[in-house]
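Before I ask anything, let me first share the structure, which is written out below as structure tokens.
For this view, one protein chain was removed and the others were kept in their places.
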Amino acid sequence: MTATSEQPLTFTSDEMMAVEAARRLANGDVCFVGIGLPSVAANLARRTHAPNCVLVYESGTIGAKPTKLPLSIGDGELAETADAVVSVPEMFAYWLQAGRIDVGFLGAAQIDRHGNLNSTVIGDYDSPSVRLPGGGGAPEIATSVADVFVMLRQTPRAFVEELDFKTSLGDRVRVVVTDLGTLEPRDGELTLVRVHPGVEIDDVRAATGWELAVADDVGVTAPPTDFELETLRALESKGRE
Amino acid sequence: MTATSEQPLTFTSDEMMAVEAARRLANGDVCFVGIGLPSVAANLARRTHAPNCVLVYESGTIGAKPTKLPLSIGDGELAETADAVVSVPEMFAYWLQAGRIDVGFLGAAQIDRHGNLNSTVIGDYDSPSVRLPGGGGAPEIATSVADVFVMLRQTPRAFVEELDFKTSLGDRVRVVVTDLGTLEPRDGELTLVRVHPGVEIDDVRAATGWELAVADDVGVTAPPTDFELETLRALESKGRE
Amino acid sequence: MAEIVTLSEAVRELVHDGDTVALEGFTHLIPNAAGHELIRQRLRELTLVRMTPDLVYDQMIGMGVARKLVFSWGGNPGVGSLHRLRDAVEHGWPAPLELEEHSHAGMAAAYAAGAAALPFGVLRGYAGTDLVARTRVATVTCPFTGEELSAVPALRPDVGIIHAQQADRRGNVQLWGITGVQKETVLASARSIVTVEEVVDELEPRPGAVVLPTWVIDVVAEAPGGARPSYAHGYYDRDNEFYAAWDGISRDRATFTAWMQEHVLGAVAA
Partner (left out) sequence: MAEIVTLSEAVRELVHDGDTVALEGFTHLIPNAAGHELIRQRLRELTLVRMTPDLVYDQMIGMGVARKLVFSWGGNPGVGSLHRLRDAVEHGWPAPLELEEHSHAGMAAAYAAGAAALPFGVLRGYAGTDLVARTRVATVTCPFTGEELSAVPALRPDVGIIHAQQADRRGNVQLWGITGVQKETVLASARSIVTVEEVVDELEPRPGAVVLPTWVIDVVAEAPGGARPSYAHGYYDRDNEFYAAWDGISRDRATFTAWMQEHVLGAVAA
């Protein structure tokens, strides 16, 4: 996918996803962050419109301020730059379960129309075709944070009519940012509310394993600004150092 | 009370109590210590026959090595000299409840023949004649440590037929060291096993509010040695600095 | 984000008559200045919570601030009784005081449950004692082993108050030395006040420190010496003589009242 002609810089669909997710974070939000796209999005938000966004990693680092993208949720820099480092049992009991986290990012192998997620197995549990890593923090993140943001590339294999395993609940999923657009729950069902620049609604339908609900007023995501894109690229190049 | 003529130094009954209790501690014992006589006894043991005795104070200091007697279980020196300082919830859950403590010292206002203790009220609970400080750590110390050592001056008001309130259980009481002698449980009842030098068995009977069981082989406590007494006095004079 | 305000503003904004208020600091960093401010602002009908009520609780009780006390050990450490606490319980002066008493282990578990937003804490305790009939404790059965354990209701005070050595200008707080149950107190409470020895530009990481981020605290108030006659590790020592002197001051109602008039009511808040 390429940018529209108004944009001086072209961008990838992963970049669009990170930028769109970052924009959803409000300044001061306390975010529970994993590695990969969520970490990119949260760190981008901190460098653009939300400098007071508080990053909490499940490894126990509260208020981490990494200068480059962490490669693991346990990177030493997270501990060094954190306001506080707590034990893992304390993190899950006193901080996550107690409802102190505003936003939790989740990914998954499968999502259904209600935002329920599967990160456990593909196929039958006892003889799976693919054994996935498992739930990790997801089951309780999904029910303990105020707002769940899902980031997931959109394909019919990932956006399924029925999950092979329900690892976490969709009740608090407020937005699903994909490489094609943005879905939000409306009347209890994930509904396409925006497509990314250059993407057609039918592209999104084709990438969804159920009959996708589409909002009447589907908009087009504002493409990344130069500032967003430059900040993101600076961040990612540091991460690769 | 004064020492026998064989002893070059005279000593007080409190000193005899501290020395006798200290002798019961084995080198390497992990002791849960409060302030007052128990702290004196445990610190004396560390300076005489049990240098590896580990002092744990309920304020969270593990392995404290005070140079003088602490006046509060929260003295700064306890934290400064401790191997580790933990939170109070952790102290009671991970350390006391988990059964990691060998010996716990307890005092009380009242004790019965089974070693049950009262540190809550004298008189009726709802309209007490004396409101005592309350249980503090005692209820769980009494049931979590391997061996409970009680230190208590012996009077008919303290050694009672029936407690006004049962604050802690006597099941693990292994010894009661008083200013008159030493009691140990035999056949489920505290029994006089030794009198301190100069004390008659009848003195102890008179100071006990129930019909005191007396062992057939009551001995006499070895008086404090010069080394014990000098060490104890050095410790106490430092504590008063 | 914690707001940095004066102690009198802190109490005025966050504490109301009838609230459940916990002032914690286990043998160290006892928030005496904050307790005095509760007295000066003539708060009434408070349910006061504290594992080890000592002098400042004796003072609040004697000045009629409290309706109820939730506690596990109430005394003057190393000295003896709290005479104002005893007078309230034994003679109803200046007002009757309802008691809810626990063991330390029970109260610690109740704070930890509150900090974790669980409705109850579990411990192996209380069993066989007369406390069971006199406090809020229940039985839970382990669904795996069948063992019966004790449950205590979570402590969720309306206001948690602690004293710490330092805050930075954004309101992050650091305390060190014996850190007791202070983290749980702040995290278990609906609102929180932290008084500090000083506000500094930067919190220097220290061994054994507890750091509370600004976003879990409501207000921070500078109160140098705010733990006296208790101590603040690295700042000043415990005033052991005052603990001993308190026994005499507090024994008599008139002496007590005069002392409070002169030293607390007459004093100006920080």
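For this structure, a couple of remarks:
Just so it is clear, A, B and C label the chains in written order, and each chain counts residues from 1 on its own.
Operating definition for what follows: a residue touches a chain if its C-beta (ideal position, glycine included) is under 8 Å from a C-beta of that chain, and two chains touch if they have at least 3 such contacts.
Nothing here was measured: the structure is a model prediction, and the numbers come from that model.
Checked against the hidden chain, the listed residues A:Asn43, A:Thr61 or A:Thr178 yield one contact partner: A:Thr61.
Of the listed positions C:Trp93, C:Phe120 or C:Tyr236, the one in contact with the omitted chain in the full complex is C:Phe120. When the missing chain is restored to the complex, the residue among A:Ala18, A:Ala42, A:Val56 or A:Ala93 that touches it is A:Ala93. Looking at B:Ala41, B:Ile62 or B:Val176, the residue that reaches the missing chain in the full complex is B:Ile62.
When the full complex is taken into account, the listed residue touching the unshown chain is A:Arg131, out of A:Arg131, A:Arg186 or A:Lys238. Residues 117-120, 122-124, 136, 138-140, 142-145, 147, 149, 151, 153, 205-209 of subunit C touch the missing chain (whole complex, contact as defined above). Seen across the whole complex, the unshown chain contacts subunit B at 28, 30, 52, 54, 62-63, 83-84, 93-94, 97-100.
Hidden from this view is one chain, which touches subunit A at 35-36, 58-61, 71-76, 78-79, 85, 87-89, 91-93, 96-97, 120, 125, 127-140, 143-144, 165-169.
Please note the rule applied: only the chains that are shown with their structure count from here on.
Annotation for subunit A: without this chain, the others remain one piece by the touch definition. Of all chains, the one whose Cα centroid sits at the greatest distance from that of subunit A is B. Mean C-alpha position of subunit B lies 28 Å from that of subunit C.
Note: centroid distance subunit A to subunit B, computed from Cα atoms, is 59 Å. Among the residues of subunit B, none is in touch with two or more other chains. Counting only residues that touch two or more partner chains, subunit C has 112, 183-184, 210.
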